[in-house]
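Okay, structure first, notes after.
One chain of protein is taken out of this complex; the other chains stay put.
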Amino acid sequence: MQASQDDRANEPLLAVRNLTIDIPVGGGTLHAVRGIDFELKRGETLCIVGESGSGKSLTSLAVMKLLGKSIRPHADAMTFEGTDLANAGPKAMRRLRGDRIAMIFQEPMTALNPAYTVGDQLIEAMRLHRPVSKAEARARALDLLGKVGITAAESRFSQYPHQLSGGLRQRIVIAMALMCEPDLVIADEPTTALDVTIQAQILRLLVDLQRELGMAMILITHDLGVVARVADRVAVMYAGELVETGSAAEIFNAPLHPYTRGLLRCIPVPDKTRRGADLGSIPGIVPSLIGEVRGCAFRDRCDMAVAACVEPIPERNDGPAHSYLCVHDQAALADGPAAPDDREVPA
Amino acid sequence: MSAATDAKDLSSDTTGVTADPPLGPGRMAALRGRIFGHAGFMIGAGVLLLIVLLALFAPLLAPHDPYAQNLMMRMKPPVFLGGTWEHPLGTDLLGRDFLSRLLYGARVSLLIGIVAALISGVIGTTMGVLAGYFDGRVDAVVTFLINCRLAMPVVLVALAIVAVFGGSLTVVVTVLGLLLWDRFAVVMRASTRQIRSREYVTAARAIGCSVPRIVLTEIMPNLFNNLIVVATLEMAHAILLEAALSFLGLGVQPPTPSWGLMVSEGKQMLLFNPWMITIPGIALFALVLAINLLGDGLRDVTAPENRN
Partner (left out) sequence: MLSFIARRLGLAALVALTVSALSFGLLFLSGDPASAIAGEGANDADIAAIRSFYGFDRPVIVQYGDWLWSALHGDFGQSYYFQLPVSSLIADRLSVTMTLGVCGIVFALAVAIPLGVAAAVRPNSIVDRLALFLSVVGQAMPSFWFGLLLIVLFAVKLGWLPPSGTQSWTNFVMPTVVLGYYAMPAIMRLTRAGMLEVLGADYIRTARAKGAGEWRVLFKHALRNAVIPVVSLAAVQMGFMLGGSIVVESVFALHGAGFLAWESIGRNDLPTVQALILIFSMFYIVFTFLADILNAWLDPRMRTG
């Protein structure tokens, strides 16, 4: 009895094995996501970090099965609460979406339907999944609007999206995602489109609500500052692969993959980075993912690249939950590049 | 009423054409490729060319005088319905050779289409370019005139005017030319507004070019693609309207061989000889379809980004 409860708690909420996403383009096939694995426990926050084009958003849409018709995803396994997402039909997916898995998008300005009031759209989110009356759904929506920090919820209820600011709209999108108390919220750069001053507020709100409601969250971002504040686990994505995955502490305190290290060097650290000093940058550009990609996609930009980098890269582990993709083992990585690196941030 | 709102209303039924920079030599090859790869364009151009040739060489091709009556040979059926090769498409109510009338009818339709499109093109383009180039009052007046024109029922007004002046080819073509300028004006106005804000126009203004010079050398060449597209559509429109007016008995008058008139004459024989309306109808349909396909195709190949 006790054991089975523990099993259930330890069993991941979402598990993705070997997800690939191919996009047919003019000159062949774009291998946008190339065999990634990740999992997520109940109540956990996973941050997927990476630059634009690394496949973060596609990954999240693949979990929701909301990729466009021409995009071809494939996964060896993709399970959510024991449901096999990889083989779920449209009807089963429809029942999960918005109910068990909700999504928050990047662009609050266009994410709401201009033809309906905020209230209608909130009520719809609930009534699609729960046999509740309009009045009940309305009460729940008003309650949530209060929770996401919207004052005068009653009057906002009958307003149209175009009458609201970006920050307000994003609060509404968040409230809409929470209408059915989902187990998992996928937030795809939820603050990128907002003013800097609003970004922190919205993020705080999202994290508070997540803790309060005990939801798991996948937060997609390219902002490492955000990751440092909210992540339980971090997955670093580069050119369609997860190059390093680990707990937030592991990634920030003991990064192994040269790309992760490069990323971390780009963040100024208060009191440590000298005023006026150059921040780190990673030279070079992301390689094309059209056609077959072999070896490490980062090798052309890596200061530790060796001949073996063109061969398939082994996955290495450092502890039970920290893994990375690199030809070098931990000891070699700890030594750093052979030649002294002039790009290193002066400490 | 703000002119902007109104222009939006008006352009809702236009063809989605946009201003396009002139073609450089490099784009010429790409354009050629698109033209030959566009089935609709090729079919339209082919059929239209065929009809134009048939119309041009009608005197050589027609087996009989299109006006020659032979009351002994009335309503002979076409060969495929048991007639003879003497009259391949049969004869009409007055014993005139149907094929010959059909060939000469192509001349009437093409003439009407081309001249009416020319007249309305000149009027509409002038108005549209003026409205698009000079904002404010000029634009408001032109927009107002377009609204008035759209409010007038074309067929009814055309019928009434033709009834007053009598149905000759000249009257019909003039009336149609004076009535069909609205789309030219709407599209040219929108395109001119778009081009006016381009950098090369600003540059021309900055170096002190006169307004007529800017309009003639900077704006007009860039309107050409859209102008041709609208012209084909209006040509088709004029041909259809002429046929309708003639069908109603208030267009081109007998004995001129007009396809609309031929359908109207055949209507009396609807019960027994449906081919008498079918043949001129198909001719009319084929011509208008060809022109429309050509126009749509031109729009696609000159501005492929607007295909949908």
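A and B are the chain letters, set down in written order, and residue numbers restart from 1 in every chain.
Throughout what follows, a residue touches a chain if its C-beta (ideal position, glycine included) is under 8 Å from a C-beta of that chain, and two chains touch if they have at least 3 such contacts.
Not measured: the values here are computed from a predicted model.
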Option touching the unshown chain, where B:L49, B:L81 or B:A163 are the choices: B:A163
Determine which one of B:A29, B:L71 or B:L271 touches the chain that has been left out. B:L271
Among A:A32, A:L46 or A:L96, which one touches the chain that has been omitted from the display? A:L96
Hidden partner interface residues of chain B, rising order: 1-2, 6, 9, 12-13, 16, 40, 144, 147-148, 150-157, 159-161, 163-165, 236, 240, 243-244, 247-250, 260, 263, 267, 270-271, 274, 277-278, 281, 284-285, 288-289, 292-293, 296, 308
Hidden partner sits against chain A at residues 64, 66, 90, 94-99, 102-103, 105, 107, 110-117, 124-125, 128-129, 160, 162-163, 173, 176
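As a convention for this text, only the chains that are shown with their structure count from here on.
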Length of the line joining the C-alpha centres of chain A and chain B, rounded to whole Å: 57
